[in-house]
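Just below is one structure, and these are the notes that go with it.
One protein chain omitted, others in place.
By written order: A and B. Residues from 1 in each chain.
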Amino acid sequence: MIINLNINGSNIKVEVKEDEYLSETLRNNGCKSVKRGCDKSTCGACTVLVDGIPVLSCSYFSHRAEGKSITTLEGVIEEAEKLGEHIINEGADQCGFCTPSLALTTISMKRELGNPTEEDIKHYINGNLCRCTGYEAQMKGIKKYLEVE
Amino acid sequence: MKVLDKKRPKILKIVNQPIPKRDGKKLVTGAAVYTDDLAPRDALIVKILRSKHHFAEILNIDTEKAEKIEGVECILTYKDVPDVRITRAGQTFPEPSPLDWKILDNYVRYIGDEVAVIAARNEEQADKAMRLIKVDYRVIEPVLDYKTAVQSKSIVHFEKDSRVNYDIGFEPEKNIASHLHFDIGDYEKGFRESEIILEREYETQATNPAMMEPVTTYTYMDEYDRMTVVSATQVPFHVRRMIANSLNIPTSRVRVKKPRIGGGFGLKQTAASEFFPALVTLKTGKAAKIYYSRKEVFLATTRRHPFLMKVKIGANRDGKIKAFDFEAISDTGAFGEHASTVIEACAEKSMAMYNKVDGYRFDATAVYTNLPSSGAFRGYGKTQGLFAVESIVNELAKEIGMDPTELRKMNLIKKGENLLLGTNHVYEDDIIRQDSCELDFLIDRGKELINWDENYPGKDMGNGKFRGVGMALSIQASGVLNIDSASATLKFNSDGFFTLLISATDMGTGCDTILSQMAAETLQVPLENIVVYAADTDVTPYDDGSYASSSTYVTGRAVVEASETIIEKLKKEVSEISHTKIDEIEYDNGVFAWGEDSISLKDLGYRLNCRQVMATGSHTCSKEAPPYKSGFALVEVDTETGKVDVLEFAGVVDCGTVINSNLCTVQTQGGILQGIGMALYEDINHDFAGREMNDSFMTYKIPTRKDSPKIMVDFAKSYEPTGPYGAKSIGEVVINAAAPAIADAIYNAIGVRFRKLPITPEKVFFALNK
Partner (left out) sequence: MIRIRNLNKPKTMEEAWEIYSNKNKAKLIAGGAFLRLSTDLYIGEAVDLFDLNLNGIKETEDAFTVGAMTTLRQLETDSALNSWFDNYFAAALKNIVGVQLRNIATIGGTVYPRYGFSDLITALLALDVDLQFYKSGRISLEDYMEKGLLEKDILVEIIIKKNINNASFKMMRNSKGDYAILNCGVSCIHGKYRIAIGGRPGRAVLATDAMEILNAAEKIDEDIIGKACNAAAELAYGTNIFGSGQYRSAMSKVLLKRGIREVLGNDN
């Protein structure tokens, strides 16, 4: 089926299968920041924003995204760089595989919660698993990003 | 044995600084830099049909219907591969592992073992074809319990063509992949003279590295008709050898490249996915790619060897430890990758910190079972061994009524003393002497951070919750003595910048950054003037790969050597250009000066366009320079439910000079959390038919953010003279102390001793409510 997608502000027509998930469609259309960590709704590495709401693109059917605006990290590069600088300064960018989705979830959290406490932050991003960093340095980077902005 | 320049640099400008990772900006903005991001769009999709039986002979495979599916390019079975056995273990040649693995065999030895390889234009077609393949099996009685594998009538590796390169105690007819037995000193005397002897049994479970990027490879034939393998691998040179050998291609016709890797922790030290797209590319001439599902990563790659350990400790009541006796069985699973080296690593380091004993005896057997293969995972046998040894030392402390930190201080190795032995039975003083060892500081500082004196042993919080503190020590190695080797090449460019060619494999560990720091510091240029190009077997010099904690210590030495050499070579060039004697030329911060004249690197670069100046440094690990770490845990146990929460954890590390404090801190925090995962959360469960049930992050629980405690990290001021800028390794030592520290903290909280991991709420509850 052919669907109209709005990806990071650009409207494109894409051919998708009925059972195709958004993660596959996005990766096939230039959005490599969307990572496939598990394809089982459990790790968060495929997070994208659909109409501003963070969802797992590996569990979101592409056909359902018709008419909605999809945001991947490629669409918020400036914000990603701002947050990214704080993450890098803490050394929290280890293998980096979980980082794009963490960044997008954090940007979404900032919009949704405004001024979250550390508990709020942990809760919001708990679905973004990381195996490298032990989470501390990421938390430091995120808090600095939220304070400064 | 060569020691670096004894003159320690007074001020380090780039080394020992929290330099941001060089690939950081691209990683945090989601750049397409991982293997699957780079795979050609039209690559054939490779899928694998896997065995549903633990152990079976394939009597017949019918692929006729499957081959007719639209888009299918080929379906390959054991009949389509060369009859060659290799080992998938990423180890130097001659490999210490049995050569017992074939790309496709007519026997399957675990649920998940590869049966057929399907390549099609898209995943749907490959999947459809896979379902139409009919396989007739003759099921064989499997070996599922490693503790009784030796007595089993079923033999996992009965075939005649499996072999070893040298004696590792390989007795496949008894399901033994490797056996190691030795004793050192006079342990019998030690026990005879001991006033107290404890004998305990400990058990550690299989745990999965569970890195965030699955295993993935793509392959293609290049313009010279050479096989190019692009893979998320820790061991590109070993993979090159394995591909060449298993597919009967000359090594010169294979090239292996490594892009950014999304984590490895040892899992990517054993080749897994590389063979199948390579096979398809060979057969079809077309590019092919494979991306393991998370289930395949859990069930069909490799994981930590489970260990059953019987430990005996002999000591006097005043705390002097006199002897150890350590016996173990490990489960190496269906194939023997890492079977011998894991038990060796366990043997040589687990008791190493207690160098004042009369002696110890070690005996371990790695057995085959029809379960997924065990392989390399951070810590590599020492994690398991240290759980047992540090636990029994803690138990001894309790028995004799001594604070475990005081007991250790009485018995620990100190700077200037020798380990009892070096890897592979090396006893030369110069090699086993510890020139950097700050264990006392590690203990004292850890005690400070966790408020040991106030919190030890534990407290009743009054609401059914009890707190306790516990501690343990960790030791690892920095590279494998006399075996691990690496080279680094520097190329001088016409604008005065340098290209650093290395084959150490950054998998998030930051070695690209750390090695650049070392080069920049030695060359006295800004970091931006070092361009790193890594892990391409056609271009970059040989390195074993990033495992055994070798990249900082071994490759680092090679980098420093290459840097020093290239400055000398450039001096020689300047001497010729300036017609001055080489001794009169000085180099400082990017400028060569002689008399009143000077030339900058940049200008020299333009002058030297006609001559390419390069230098290669090589190093083989030639000293035992293990890093050390202390781990201190504060836990709270809810006695009503059995739930254990780690409230705080302190890790203090002696890794010599801290090359990059941010990266080292984060490595430590990450390793500690993995250790906590092993202690409390991670496990592999089997159903009634022996099938593994942990195939996703819902069933295999790595700690989440909300599970993670406050982790405090500090570093000892330490300097290892044989290390680059005084550095030792850090990559693995960070995982080992958590489990024994937590086990003792739980004991101090509720008076119950756990010797089998993981320590789940249910186990705690029933121990309290028998």
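One rule holds in what follows: contacts are C-beta pairs under 8 Å (C-beta built on N, C-alpha and C of every residue); 3 or more make two chains touch, one makes a residue touch a chain.
Values in this document were obtained by computation on a predicted structure and should not be read as measured data.
Within the complete assembly, A:T47 is the residue of A:S33, A:T47, A:T72 or A:Q94 that touches the hidden chain. Interface residues of chain A facing the missing partner chain: 1, 18-19, 21, 39-42, 44, 47, 53-56, 58-61, 63-64, 105, 123-129. By the touch definition given at the top, chain B reaches the unshown chain through residues 123-124, 127, 293, 295, 640-641, 643, 680-681, 685, 693-695, 697-699, 701, 703-704, 706-707, 760-762, 765-766, 769.
We adopt the following convention: only the chains that are shown with their structure count from here on.
Rounded to whole angstrom units, the spacing between the C-alpha centres of chain A and chain B is 30.
Residues 17, 28, 32-40, 42-43, 45, 72-74, 77, 80-81, 83-84, 87-100, 103, 122-123, 125-126, 128-137, 139 of chain A touch chain B in their complex. The part of chain B that touches chain A in the complex is made up of residues 18, 20-21, 23-25, 27-32, 34, 36-37, 41, 124, 209-214, 260-263, 265, 291, 293-295, 507-510, 660, 662-663, 665-674, 696-698, 702, 704-706, 708, 710-711.
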